[in-house]
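Only one protein chain is missing from this complex, and each of the others stays in its spot.
By written order: A and B. Residues from 1 in each chain.
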Amino acid sequence: MNLNVFGSLLGKLSFRYLPHDPITVSGAIMMVLVPIALVVFLTVTKRWKWLYKEWLTTLDPKRIGVMYIVVAVAMGLRGLSDVILVRTQQAISVGNSHGILSASHFQQIVSAHGTIMIFFVAMGLMFGMINMIVPLQIGARDVAFPFLNATSFWLFFAGMVLINISLVIGDFSATGWLAYPPLSELKYSPTVGVDYWIWSLEIAGAGSLLSGINFLVTILKKRVKGMSLMKMPMFCWGVLGSMSLVAFAFPILTITLILLSLDRTLGTHFFTAGGGGNMMMYVNLIWAWGHPEVYILILPAFGVFSEIVSTYARKKLFGYTSMVWAIWSIVVLSFIVWLHHFFTMGAGSDVNGFFGIMTMIIAVPTGVKLFNWLFTLYKGKLNFKTPLYWFIGFAIIFTIGGMAGVLMAVPPIDFQLHNSLFLIAHFHMMIVSGVLFGDFAAIVYWLPKFTGFKLNERLGRYSFWLWLVGFLMAFLPLYVLGFMGATRRLDHYSASLGWQPLFIVAAIGVVFIIGGVVMMFVQLGYSIWTRKKHLAGSDPWDGRTLEWSLPTPIPFYNFARLPHVTSKDPFWYLKHRGGHKIAQGEYEPIEIPKNTPLAMVIAAGAFIFGFSIVWHIWWLAPIGLLTSIVTIIVRSMDEHPNFVLSASEVKQLDEKYGSAA
Amino acid sequence: MSSLTSENIDILVSQHQPENATLKNYVIGFVSSIVLTMSAYLLAYYHAGGRGLLFGLLAVLALIQFSVQLIFFLHVGKEFSPRLKLIVTLFMMLVVLIIVGGSLWIMYNLNHRVMPSTKQMVQYMNREDNL
Partner (left out) sequence: MSDLVPSAQVDVKEVNRLIERNDEDNTTIFGFWVYLMTDCVLFGSLFAVFTVLRNNTFGGPGGAVLFSLPYALIETLSLLTSSFTCGLAVLSAQRKSKKQTVFWFVVTFLLGATFLGLELTEFHKFIAGGNSWHRSGFLSSYFALVGTHGLHITIGLIWIAVMTGFILKRGINGLTMKRIRMLSLFWHFLDVVWIFIFTIVYLFGALHA
């Protein structure tokens, strides 16, 4: 036993794990200063009570959605700053120059970029969007399990805090975004970086899993009467597909990470190089989750594009049924392609051949969707707003990236391109154009519904063009570099290879992208400044789906009277063909969940648990776990978690807010 | 036509209940599970039959017991349309089949090709020595 009481109380934690080199120190200072600045700001402006009552304890999915997006945007900026370092390093670290980062620090930054962009930016934006839009589109007043929904968000938040603490104390995992063993085993990564990575993803992943179940049930069970599945907006179909994948793929991630953590903390032999472990099993399992994960991110974005294309073309979506079938083909096929991430691991030609062919097949439903969007635009009365620009940018880049993907689905070709920059270019083209452009388009499209004003079009177009040019400049050279043999995660290369000019072009591309990001903030700021000039009303784009039938700002109970749905695009037909009223019948009492801080407490317990396992603070871990469990039991004892608005109160509020169309 | 009494309301409500837990169901489920468990146990304990056959038999018995418990204890397939519970269950089975089956296929293929057993390694090394 360690006699040093202080030492054993704090586990492995000690001051020597504070950062030392200038870049890490500045990162750490940022991570300390930003929260301090926030606290000071909130105290000076006396907003603590407001923050707590209106936001932190809320169970309203619209507000939870906003919180997701705020976190995701903040993390996006961190991910972007990682990119700047990576691109700078690769542009100048040639020959005798070794750039600005040490090799191990470079690996940490690359790992941080991947982890944060996927888990905290792409997932955060997606869940934020789903929270805000899905209940409105299906005519529901809430999600199926409001408290669970808040818990999911706070778990996501706890995971985010945990991974960012690693900047201040300890280090980041230097093992890539998926931490392959044996490198990620204790023997080769003895510091806490990998543990931070594991427990951050474990906690955030638990949140995602619960969210997945929640929205799956919400869409299946909470649709308004009359909206059969085949009358749902396409966004909801995309979300339904995506959430099915979340529910059935995330358990695999949970188990894989737990097993890796057991290897590191309890000395088991799942993935170790010796002792009867099998590191290839890790690669197999992580991709059995990892490939569906890609489609988890992209399916809701596909849904966004479906909504946007049909709204701005003022036409009903072309090939609705084929879209639905395409989504479900993708859902099932995404579970049987995972081996294409490790063709080179040594499986036989029968195995590689099967997964290669499946990978090519999964491109077919995606192609169906793309053609459907184009046919929707065809002969439409186009209302050419920024979201359509993002769609067209997506369509072009996604097709280039997709064809590169089909190329790599051929195992012999993959043997040449595996782990090269060609792959990096491919998946960035898929994820950035698919997911991020989709989210950008969604923000321009739906923001007026929540804020009451539109974003400035001209600045939005500037941002789009900066993004498009920057993006192509940053990634087209990587295809070429991949062919020339440049592998991913290189912190240094020889001058004789002749790669430097292309890396410089890629770095300049990032400058353009930064310009695009800055332009987005300018656009947002300017639009808020001049918001009185472009007020949006409740239906700025001549919308088709139920959310546009609501008054802006949307009341907390969403629908005072439930809408009456008999067809697809019910709001469009109401406006253009007349006939039925969207909201009919008498006012009824509405049950609304009360605000509660308990979701936050559960996540805080999970955070304490994760943090103490990372640092081996064994006395604290059970306290964290117990906090969560006891809070769950306390919550289950509350027999009156809701308050009721009586029918007359609803009527009053409805008259005050302005009734639905 | 009878009027709606409180009993009738109970009936009406219970018809919206997807599960029909009855003593009969539980007894059938319990007794057949015991029988299936015991037969699997005895087969394995006495090593009855060839190994391949035995593996097959035990697997089949497990699957039968799985279905029995799914139907009689977990009431799968007894809900009204749309049979969401059944659909979700079948989807789960598909995913588990893919994950477990796929992993085994991939990993045995890999082991066979790149992870020789100690015995095989000794054989290879001996062969090298003899060359």
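The rule is short, and it goes like this: a residue touches a chain if its C-beta (ideal position, glycine included) is under 8 Å from a C-beta of that chain, and two chains touch if they have at least 3 such contacts.
Remember, predicted model here, so these are calculated numbers, not experimental data.
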Touching partners, among the displayed chains, of the absent chain: A, B
Residue of A:158, A:252 or A:486 in touch with the missing chain, whole complex considered: A:252
Touch residues of chain B, complete complex, unshown partner: 1-5, 8-9, 11-13, 15-19, 21-23, 26, 29-30, 33-34, 37, 40-41, 44-45, 47, 51, 54-55, 58-59, 61-62, 65-66, 69-70, 73-74, 84-85, 88-89, 91-92, 95-96, 99-100, 103-104, 107-108
Positions on chain A where the hidden chain makes contact: 144-145, 209, 212-214, 216-217, 220-222, 247-252, 254-256, 258-259, 262, 266-270, 272, 274-278, 281, 285, 288, 629, 633, 636-637, 639
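As a convention for this text, only the chains that are shown with their structure count from here on.
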Rounded Å distance, chain A centre to chain B centre (Cα mean): 34
Of chain A, residues touching chain B in the complex: 220-221, 244, 248, 252, 278, 280-281, 284-285, 288, 332, 335-336, 338-339, 345-348, 350-351
Residues of chain B touching chain A in the complex: 84, 91-92, 94-95, 98-99, 102-103, 105-107, 109-115
